[in-house]
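Can you read through this structure? Questions will come right after.
Of the protein chains in this complex, all but one are displayed in their positions.
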């Protein structure tokens, strides 16, 4: 049997203009469904692992289309809850030469942001799993999503499963203060923490000495310093 | 100068699957922007009148795309307010032979549902206009949208402009009771009321004698009866 | 748990001309992957059952694409063997008004026609299954495929699983004589036999009295007569 | 109110091969409508100005399509005259790596080349305008188009409107001698003259000392010298 | 060797909107190249005859694309002269349900309308040919094209080749009077004349007794009467 990895998060509909068209020129959008955590599950399936994705999508054909897109790559989707109002959407206009790409989010009130802990049976979900992965985007979606993420991390740890989180600070979703409060709490249950200096600051409040990201100055000693701070204060 | 007609309502993004594909099969969606009131403005422009559409769309490229789509047909768009959270969306899967078409709405929290009366200068909007048209969909979107519709109808009447409304009951948006309360009030300011027997019942509470729409029994006397009731009770 | 249904057969690549183009006009082909038995598995998944498809496809990206197409609809594909030379192909030119559709087969040497019984672990495949379905196309592909079909039917019966076969005579694949010899043998292990009068004749050698399909004369008594013959001679 | 800028010129249909195909390979062409002066009007609308485009297009659906394309970007199109034989066309084959792009013009007898001064009411067109822009392409189309351009420039100057011209020499449309005769006359009414050394020579007959464009030798002193000549001889 | 049939006429570029779009909605056009006489040549090639098409197309890639389209179906194109200003174009908007199809011609000054008799070596062209076909569209294009058609018909007859003409009256190209004058002269050299009652009247001036096409009244005796008139007056 292949190694089972579970990921939890939002899956969104991506609508992108074809042929480098601008939004105002497009008569059609290319459609795919994805998200940080869902993409990890699909990528692991491509490498032969058993990726299992946990989320909530609406009980309609759009929600089903998101699920079927994952199935196409072999992702296990049986634990995706159904319900809620809508699937989050983002619009992508791919840039060309001097013109930058543009992203417009329309993700408020997505089903996963409204999900209850009771929508999922983590005992069954984590059965046989070796790894659990999530990101700092999921808890930023709503208080309920933050509670769900914490519950899942605790449940995974209780089963002795390795846990990982990608810090991924999203300033459109929450404030630094809120992020620090929630993420510091979540990181207690995390074995592998992925991020860069900027995320360490914005989501956890650890500043590397003698580094200034906005000036492009980065030093390795600063990273080590942040790691020591994180080790000292989070994983006491 | 051509005759100026003003319409007020929601403009939505329509995402439809190409080539009779199902939602779960589609890798692209065709995109257009429209709605009952916006389509009236565009159609009148095709006939040589000066259609002017009033609405509110977000201050981003998606809102601009909706505006540009109307401009393409010559619709005057300078009074469309900009702001709010999002543009309403609906998904359309065109049916084929035995399979029915399917529509999925994702229209909550659209900019027009959040619009304030202060977003519009109706004195300027109605300047030189001969006709004002709206529908029973707009007041169903939110209480603010109902207030906006009533304000616009009153302003039009005060200027001596002919007003029309298409009753269009939408059961997913409001209850019969709410519809009847709001629409009865709005119809006071309406010169031309468009609808069928069913709308007369659901939105205004007038039942035709001896008719039963669900049984497919319709009689002309019933229609006349409804007209008399409407005349007696609304336009007293 | 949903009901598990297993089907066995060939999955082919279908290349069809878009927009009613002729083969000589087409600059692109639409691609899908399917076949009688695979379609049954996908359709059952759409109805909520657990469709499991068994076949053999080449160990390359074209074989993987066929598998991923099935996964998209939720079909269980873990028992599809990998190897062999190629995936069978058929070309489809959809007709328009007076012009008939045209199909060109290029299916010789497909992986499933070369498959060995040892490629499959039917004990595991049928574990928990309620139904096994196949067609008269599979045994027509090659002697090995006929032996595989017989082995699978026997294994299913041994496990107490309900079995079904769709007779589907394919005259390009084998002669009536060969078909009758093989299909009569296979039908011993079949609980539900699907077909029409013509199939009953071509693949099993049962002629309905007083019916002549080529003249369009069909009578119900003839069908009953065929059923009695089948019952008498096959399921003795 | 936003600043009103008027431009005058030809709008052509552009037919370009998709996906870097060659003309002999293409089964479809992408269609857009544009031209130097029309593009200026559309670009200014994108920046929030009120671009107004003046031209003549045929009284058919192709002429309407050109107009609607401009409207899409908010360009004012009410002064575009309707009539004449046809819309000019150009075919574009976009190059790829070593292969150069190829343009084929089919612009003879375009409606704008046949337009009369009487087709336009410049008093109304320039009402409230701040700027008038045209190019050296328009007068090159025909004697009538040259007379129209001169009339428009004079009318703009008489209203105190700033005028600009882009010299744009087109050798397929007229000779250097003809260009110099017409453009020198037009430049009398021009406030802002846009061009490079080569245009200054081909369309106005001013040669920069010590420069040889064909050898790639350009010196700033040469430009200044051209400017002084232009100032001395045109804007006396 | 297969039977050689020569046809002479115009080949045009057809630009049609895809997916039943209107001209004002289309962002692309489907491109094909054809015409009454060219289509006959291509159709005969499909039936195994040696279709040879004679025309003149511009010496550019658009002209080459028209030639290559014919070659695709096996039409002999070596006698197509190269030169002239442009290839004729027509735009096609396919109708849908209640909306009729719309055709816009842009065919003035096409290369074939400007062709000289000296552009063609009919001795070589007709070498080995059994049949020569043309239509009433070709002589309607220009006086030069009418002279060319007459020359070709005479040359064919001189070689003992069977000749045919499809009357095809095109009222946008010439008057009834002009058509009658030219077509009566051409028909002297024609063995097989194809047309209906209306063409017989408009292009040859023969009216069927007791028939009125505009009223939908057609009688067989009228046709016979026209045949007798034609036989009496043309093929004397």
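The first chain written gets the first letter, and so on, giving A, B, C, D and E; residue counts start at 1 in each chain.
Everything that follows uses one rule, which is that a contact is a pair of C-beta atoms (placed from the backbone, for glycine too) under 8 Å apart; a residue touches a chain by one contact, two chains touch by 3 or more.
What you see is a predicted model, and the numbers here were worked out from it, not measured in a lab.
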Sort through C:46, C:60 or C:196 and give me the one touching the missing partner chain.
-> C:60
Any idea which of C:28, C:78 or C:175 touches the chain not displayed?
-> C:28
Quickly run down the residues of subunit C that touch the omitted chain.
-> 15, 18, 22-24, 26-32, 60-62, 64-65, 68, 85-87, 89, 91, 93, 102, 104, 106, 108-109
For the chain that got dropped from the picture, name the residues of subunit E it touches.
-> 68-69, 71-74, 77
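The criterion applied here is as follows: only the chains that are shown with their structure count from here on.
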How many Å are there between the centre of subunit A and the centre of subunit E, using C-alpha atoms for each centre?
-> 66
Rounded Å distance between subunit A and subunit C, as computed from the means of their C-alpha atoms | 42
If you average the CA atoms of subunit B and of subunit E, how many Å lie between those two points?
-> 52
Within subunit E, the set of residues that touch 2 or more other chains is 18, 24, 27
